[in-house]
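And now, chain A:
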Amino acid sequence: MALFEARHLHKRFGQQVVLEEINLSFEEGRLSGIMGPNGAGKTTCFNVLTGRYKPDRGQVLFDGEDITGSPPEKIVRRGISRSFQIMNLFDEYTVLDNIVIALPGIRKKLTNPMHAIDADSEMQDRAMDILDRVGLPGRARTNSKSLSYGERRALEIGVALATEPRLLFVDEPTAGLGADGTSRLADLIQSLKEHTTIVMIEHDMQFLFDVADKISVIHWGQVIAEGTPDELRANPWVRRSNLGELN
Partner candidate 1 sequence: MSRVKQSRRGFLKTALGSGVAGGAALFGPWKHNRVYAAASDKPIKIGLTHDASGQFANSGQAEKRGTEMAIAEFNEKGGVLGRKIESVWMDTETNPQTGTRVAERMITRENVHFLAGAIQSGTANAISQVAQKYGCVYFNTNSSSPTESGKNCHRVKFVWDGSGENFSLAAARNAISTFGKNWFLVYNDYVWGQNTNDATKKVAAKFGANIMDEVAIPVGTRDWSSVLLKIQQAKPDVVAAAVGGDDFKVMRQQVSDMGLDRKPAWINNQQDWPDVFGLGADAAFGVFGTTWYHYLDLPGVSDFVKAYQERYPVTRISVPGNVTYNGYIAMRELLRVVEEVGSTDNMKIIKALEGRTMSAADRMQHFDAVIDPASHHVQQTIYLAEGNAAPKDDTDYFKILSWSDPDAIRASADDSCSLESYEATPSYDQG
Partner candidate 2 sequence: MDYPTKQTKAWVTPQIVVAIVLFGTMPLWIEAVGLYQYLGVEVIIWMIFALGYNLLLGYTGLPSFGHGAFFGIGAYAYGLAQFEVWPNLWFCLAAAVVVTAAFGAATALFLSHRRGIYFALMSIAFGQIFFFIASKWTDVTGGEDGLLDIQRLPVEFGAMSLSTRSNVELYYLCFALFCVLVILLWRLTNSPYGRVLRAIKQNEMRVSFIGYKVSVIKWSVFTLSTAIAGLAGGLFAMAQEGAYINIMSLQWSGTIVLMVLIGGGFVSFWGPVLGVILYFVARDVLGAYTEAWLLWFGLMFMLLVMFKPEGLAGMWRDLLGTLVTRKAEPKGNPAKVEG
């Protein structure tokens, strides 16, 4: 059984149908990609999957349980985490603090006024581990506002990882990154893949074809094609495009 499944999702905003009929399933331990042209409904789809919006119709299942319409915090607590396309960091906090606050260990001590985060070495260590994984160990004490664009992307993923998810959604991680940044990010994603199930929205098809195990193509609010990168590449029109030429 798939770890995560979405069935017949339908979502409208006013007069606009944004999701027509979304059926997706993601296997544990795999990296699944979602791609589609601009305005195809990818981000809305993401938002419905991760609890920011409630679908008008359809079901979202995680590990066999129905989580349709659950608020974000419940979904996070079940083990689904996400990073954002438009970066959503705590700009007044240091890099380390951005990670620390997302740790479930801190969440459990929320109402304990005696608990001083900075003196909690266990949590600090755990946060440093995560910074190691996303490649920011040297920047722990830097203010997150003064990070470079690429570093912020990495931190964005780090914060999502800090909630200790079983399933990590990543929203357009390469947006705005140069070739250099993209390749470094590809390395990061490859290394994360070993521990975590990942679902990634990506506009950059080449990037996605490189890292994903399975890809769903979304357009007009529905899944118009699905398969492994190789299966998708077999399409004659795809072969005729940039993507085909590359290989």
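Per the selection procedure, all candidates are chains of the complex that A comes from, given by their letters.
What we mean here is this: a residue touches a chain if its C-beta (ideal position, glycine included) is under 8 Å from a C-beta of that chain, and two chains touch if they have at least 3 such contacts; residues count from 1.
Only a predicted model underlies this, so the values are computations on that prediction, with no experimental measurement involved.
What touches chain A in this complex, out of the candidates 1 or 2, is 2.
Across the complex, chain A meets candidate 2 through its residues 50, 52, 71-73, 76-77, 81-82, 84, 88-94, 97, 101-102, 104, 106-107, 109-119, 141, 143, 159-160, 162-163.
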